[in-house]
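One protein chain is absent from this view; the other protein chains keep their places.
Up next is subunit A:
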Amino acid sequence: MQSDRSDSRGLNTQRTQSLTGSGDTRGKHRIQAELKRLEQETRFLEEELEQLDKTEKASAACNETLRNVEAIPDPLLPITNGPLNPLWDRWFERPKESRGCRCWIL
């Protein structure tokens, strides 16, 4: 997929480069808007850092993942918990019309 890919390191460098050329009013407003966005980003990042102090370790989420996965019956697994649903096997029944539909032109 063609697009501008900006990773977190490169993003801000790219934006600086695009802004350094202009010295007129339009450029000034653009830089101000960028600055505002960066200041907002700074606040979000500081919030996130604070939140991380109260965040539990990954093992808790791993435990929850394991428990949730094993609780749900899964028709695609060779071995799974019940209850089994007979409708899961409907794909293996012959279609009512024995030839099936082989039309191919739209």
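Keep this in mind: contacts are C-beta pairs under 8 Å (C-beta built on N, C-alpha and C of every residue); 3 or more make two chains touch, one makes a residue touch a chain; residues count from 1.
In the analysis below, contacts and distances are computed from a predicted model.
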{"item": "Hidden chain of the complex, named as in its UniProt record, picked from \"Adaptor related protein complex 3 subunit mu 1\", \"WD repeat domain 63\", \"CDC45 cell division cycle 45 homolog (S. cerevisiae)\" or \"Guanine nucleotide-binding protein subunit beta\"", "value": "\"Guanine nucleotide-binding protein subunit beta\""}
{"item": "In subunit A, positions touching the absent partner", "value": "1, 3-9, 11-13, 15-16, 19-20, 23, 25, 27-28, 31-32, 34-35, 37-42, 44-46, 48-49, 52, 55-66, 68-78, 80, 85, 87-92, 95-97, 100-106"}
